[in-house]
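Below is one structure. I have some questions about it.
Each chain you see keeps its place in the complex, though not every chain is here.
Every chain is named by a letter (A and B) in the order it is written, and numbering of its residues begins at 1.
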């Protein structure tokens, strides 16, 4: 149970808020690489209650700028991407990807006004079919080398969607594997309502959660990756087993975006076989509207189950009324990590999971074999 | 004319507000009996700015619980109704209709945590085809035996709808019969724009309003039933004469639900003839959107007339600008009753119309004969 003040502290993500400043120390996926093509239409991005325009200039480099033109505030989402940057539609100011203003076509010949404009510019990079953004304090850390971003021995499918609730509800869900026996009972009939035995272990990146269920020979392993992501294997009934990472991205206080990677390893382990990336796109839903089925459980199809469980807690869950149980130890560990990360940032130290030096791919021990054992 | 403060005092219905606490001393209809079937999907209920889940367990008993699960707040609207209660979709906690937690399937064997959970539970009962709820302080009073809830000598039809305005606008409409000569002119051509003579008499339950119109041989009698209901006979042009009660239910500060019963007495007065209940269901409208017709008056069909007259006063009418007239004496009596009821509740006394002992059916003298005389 949190006090009202603690709940506010942990959930608010805007600039200047304690959690917001902490969350700004991480890279976040914000778009699909396939969509942000060279000189294609720009993409509007909302991240941590701020707005940006994302584009790829004529040199193939990504640009991530403050959304509103420095001149009079028109959205650069409606600008034109050119060889050297992006041009605002209103008066034609041209910015390069570093936020330098290159042209102001309505200003007099010889004007140097453009040289005194520095439009806010941020970091963006591609990895695994997604575009990641960093909008926090400089210098930017490295994007962590999570295995599914860098592995080449399989087929990668990326997609996304949004949920109309605060990021912490999504993060708590990511650190809470116990809900699978109930919420996902229809998809995992061999686990349905079976009392689990769960072990939580802190890791350098978050929490390793191991779950044993009677009658299932191998345990289920799921990794919570701070601040809000989850890395596990998935194989619900009717689905092909795969490795999964799901990034839960705070768009604003009451909207959380998911970008996910499903990775299907080659059966023969052949890393060199070419496999085109598949982009499933962004699934748009309507707040509070859910598809229903008849499955004898909650009558919700797979893709709606987590939406319902988290959105219906409210836009920002009221944690002053919760009753955490033994099976919620992952939640308690997560909240402790949040407090420590906020404190670290206040002291201008890197919070956990921030990488500043080159490192090997980060492998998670949630192998495909274990998936098969579970289903 | 009310001051801004008085208007706030009388209109706000949330927990802890003076009117809200007073209104919590009454039973309110919140659903149709036909919809809340045994082990059917649960129903979400909004009443007095609070949210509940309503269901009928395997024993046929009604349960009315706080909507959000005591565990982590997921809505029980998406739970499963079982023999012994309702089970939350997120982690499978099972509650009986008294709010006792019977199962927590993800907790370790032998855990007693469930025994320490008391989920907020409230009262619900069936009457006349409707489900009534009581969410106020204990002990709950009796549901008043209004005639149309208990009479068996006719056919009962129930239905409902919602209006996007505060409850007091609906209550004032219920105590104001004078508007029929104007707003309902198209439906009552023999009364249209005819100057009425009106007598208001306080009753144990509210106000009896008797209206004489020149050329109509018998007066029209309408009963305002505190806090906001109206009991009368209705027979607009093209409609079969019937006895009517309309319950105006404060869902929140700016939404008011109507549940109504239309009662068609048998012509032969035979009380034993079986007549199945008819449930017309809940009519969903869009705020501020009204069907139009061409009738030479307001160009509004019957069912839109009251919506327009009350909704267009604003979400909460600004009574600092009103000019009450002689024909508004029912409004003044209503407001006096509200003040007295608020005062009674503050002194922890029962306000008017709260019943605590068994009583005969409450008969209203708005007979079918009078209906026929009017049309």
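FYI, a residue touches a chain if its C-beta (ideal position, glycine included) is under 8 Å from a C-beta of that chain, and two chains touch if they have at least 3 such contacts.
None of the values given here were measured: they were computed from a predicted structure.
Each chain in view is the same protein; 2 are placed here, and the whole complex, as held in this structure file, contains 3 copies.
What we mean here is this: only the chains that are shown with their structure count from here on.
Within the complex formed with chain B, the residues of chain A that make contact are 172, 178-179, 181-183, 185, 193-197, 290, 297-300, 305, 308-310, 312-314, 317-319, 321-328. Residues 41, 68, 70-75, 77-80, 87-92, 104-109, 111, 113, 117 of chain B are the ones touching chain A in the complex.
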